[in-house]
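Only one protein chain is missing from this complex, and each of the others stays in its spot.
Should a chain be cited, it is by its letter among A and B, assigned in written order, with residues numbered from 1 in that chain.
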Amino acid sequence: MLEIKDLKTNFNTYDGVVKALDGVNLSVKDGEIFGLVGETGSGKSVTCYSALQLLPKTGEVVEGTVLLNGEDITYVSERRLREIRGGEVGIIFQDPLSALNPVMTINEQIGEVLTLHQDKELRQKASDNDIPVYTSKKFSFSPGIEFTVLAICISFISLFAMLGQFSFGLPFFFVIVLMLLRDYLQQDIPDSALDIMVMESLDKVKLPNPRQIASSYPHELSGGMQQRVMIAMALAGKAKMLIADEPTTALDVTIQAQILQLIKDIQKEENMSVLLITHDLGVVAETCERVAVMYKGKIVEENTVNNIFKNPQHPYTKALLNAIPKGGKERLKVPDTGEYGSI
Amino acid sequence: MMREYIIQIKDLRKHFPVKNVWGTDIALVKALDGVDLNIEEGKTFGIVGESGCGKTTLMRTLLRLVEPTSGSVLLSDQFLGLKGRNLENLTNEELRLFRRQIGVVFQDPMGALNPRMLIKDIVGEPLVIHGKTENFRSKVIELLNNVGLGEEHLYRYPHEFSGGQRQRIVIARALALDPKVLVLDEPTSALDVSVQAQILNLLNDLQVKFNLTYVFISHDLSVIEYMCDRLAVMYLGKVVEEADTEELFFNPQHPYTKALLSATPQFFAPDKKRIMILGDVPSPITYLDESKAKLATEITVQERLEIKALEGKEIDYIVRSSLNEVFPLKKVSNEHYARVK
Partner (left out) sequence: MKLWIYVVRRLALTIPVLLGVTLITFYLSYGMGDPLAPYVTEKTTPEQYAELIDKHNLDEPIQYQYITYLRNIITFEWGYSKVINQDVSEAMPEKFAATLELSILAFIVSVATAIPLGIFSSIRQNRWHDHSIRLFALFGSAIPIFWFALFLQYIVAFKMDLLPLSLRYDPILWEITDPIKMDTNFLLIDAIAAGSLPHFMDALKHMILPATVLAYGSMATIIRLMRGNMLDVLGQDYIRTAKAKGLSERQVTFGHGAPNAMIPTVTLLGMGFAGLINGSVLTETIFTWPGLGAWAITAMRSLDVSAILAYTLFSAFLYIIANLIVDILYAFLDPRVELGGHLSLGEIIVVSFSVLLLLATFMDISIAVVFSSLIIISLSLLVLYSVAIRLTQNPEDLLLVGLFVGTLFVIWSILTGLFMILLFFSLVFYSLYVLYNWAEIQESFAPKYDELKRAAYQIRRNPLTMLGLFLVISLLSIALFAPFLAPPSENQRDVMSMEEHFEFNYDHQPPCYFSCTAESGQEDGYILGSTDRGYDIYYGIVWGSRTSLDVAVKVVLTGTFIAAIIGAVSGYYGGKVDDIIMRITDVFIAIPGLVLALAIIAVTGDNSIEMLMYALIIVWWPGFTRVIRAEALRIRKLPYIEAAKAAGASDFRIIFKHVLPNCITSIIVIATMDMGGIVLSLAALGFLGFGGGADLAEWGKLVAFGQDDMLKGEWWGFFFPGLAVALWAFGFYLLGDGVRDILDPKQRN
């Protein structure tokens, strides 16, 4: 499904060029959950951003190829890349609250994905059920702007009225009349195909009361719900591949268990490929089939979950496993200070 | 055998009022709701729980950074000059004495260090505050040596250090006045596993060397299991289970503890039968107006959806009570749920 060959990415920083990725090779097969583990700065997130060219301005892919279903997407056009993002590959991020736009409703945010990648289905649905595709745009501004205009007009009218000059307030009065007239002329509009499809996608990630959630803002939802919305958004474009970048790090353990279960369920239902990026070996062990371990911009070991935990080959993997407390009280085997050095 | 308790917490409560526009209280956030704990001398006492369960409030009350609503924290004779005193009734002079004998390590090591101070001044600050400035330099160097840093780090700023080193500096500062008790608030949750292992080893060494008592707060069960001798599980401001670590891990009694243990991913035993807690962490807000409180047997739509999804999946599940009760609900039949004690 996704194949990354010899990927190298550099970051240009104040102190010079930093090699974030130094020849990464990995392949995610059809319909499997693939784990990518590593510590901070090992380059696991950079791998996924490089693959979809989502790097910040300072980063740059210098070498390597990325194949998606056999298609080389390293140097495809911006247009094709946009089709892939959200349409063929969905991504979810670590902190759902900051990854969702705080001033847009869930409906608008998921709706964007649908309009971009599911346009045909939307129109099909609309013509089948004889409903509008999108809600026809009302001639109105955001409530904030409407309010300001109203407030300014009223305050000026009253100001001039207080000063005894009613006629000076006439222009402002005129604006208010216009606004009221406009509201009167505009009627309520039924659910559009877009609204219905947004609610369907929310339903898929086991969110209760989709209508209410669709009309709410991200901060009004709990952390678990936000991450479910992120998943719904990543899947809305009927993606065949899901990249999950530390999807549960910001969540409590009990919520983490729910979200991981949800990802597993959806993966099975849709027979998707999932690339799960995490620093938590436990999460990998419970969720994935195959794992790659990253260290300093390189994949040091790749194997099935069972093999890697029972029989680690690379010294770094061994060191990493040793550093985790496992029930007993014996001293953890790590150097007292400093890094691992030249493993 | 009688255990030597250095701190005894009795029925500690901290309620934050929730006000409406007119400033009248309509609800209480019960951050701590009747906590009883006995902290043994020279051992590590662990407190574990999810976000919002009151662990951090407990820490802040222990340090007297917030005043509790009611309850007491009794100090033993291990605290010089404070024997049998209640922490909440200390005079200003006694409070200074207390602060000399308790140290604290915070979760975020960068935030806990003043970016505009040199390491020398940061580590030596408690010494200055309590007027112990003779041999200042050699004392600070000794403190740094204790945590694996050295003289060459004296004149540096915090931003020049890595995360693990910063946490070492925080620990060095906490040890400056030879405290009896060290309160550790998620000391490793911002660190990578390898660095976490280093810090945990260091903490164990220091405990032996200085005969310290640790109060170790964390949400990470594997770390808690490794570090602690005794353990309390908190849920919505209450302690639901308190036991010696091994006992608690091998034979958990409370359904919440069971579910929490099961939810923690463990890579060495992935085949165990799972218990999952459904729904969100309930809010610790208690409305004073009874009519606003939900029924104990009521479950949310979210939970109902999750139950459906789990059917036939070989996973046991527990439904969290929507009321602020510690006892979760267990499904009895399709429509009925019972409180589990």
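Criterion: contacts are C-beta pairs under 8 Å (C-beta built on N, C-alpha and C of every residue); 3 or more make two chains touch, one makes a residue touch a chain.
The structure presented is a predicted model; accordingly, all values stated were derived computationally and were not measured.
Trainee: Quick one: say which of A:29, A:182 or A:219 touches the chain that got left out.
Mentor: A:219
Trainee: Touching the left-out chain: which of B:49, B:126 or B:237?
Mentor: B:126
Trainee: Which residue from B:65, B:80, B:288 or B:301 sits in contact with the chain not drawn here?
Mentor: B:65
Trainee: Based on the whole complex, identify which of A:29, A:82, A:123 or A:211 touches the chain you can't see.
Mentor: A:82
Trainee: Take the complete complex as the reference. Which residues in subunit B touch the chain that isn't displayed?
Mentor: 19-23, 63, 65, 95-96, 99-100, 102-104, 106-108, 111-118, 120, 125-126, 129-130, 154-157, 159, 170, 173, 176-177
Trainee: To test your reading of the contact rule: which positions on subunit A touch the chain that is missing from view?
Mentor: Against the left-out chain, subunit A lists 13-14, 52, 54, 56, 78, 82-87, 90-91, 93, 95, 98-104, 112-113, 116-117, 142-144, 147-148, 151-152, 155-156, 159-160, 162-165, 167-168, 170-171, 217, 219-220, 230, 233, 237.
The working rule: only the chains that are shown with their structure count from here on.
Trainee: Give every residue of subunit B touching subunit A within the complex, in rising order.
Mentor: Touching subunit A: residues 50-51, 148, 192-194, 196-198, 200-202, 204, 219, 221-223, 225-227, 249, 259-260, 262-268, 270, 274, 276-278, 280-281, 300-302, 304-306, 309-310, 315 of subunit B.
Trainee: Which residues of subunit A touch subunit B in the complex?
Mentor: 39-40, 206-209, 222-225, 252-258, 260-262, 265, 279-286, 305, 309, 319-320, 322-329, 331-337, 339-340
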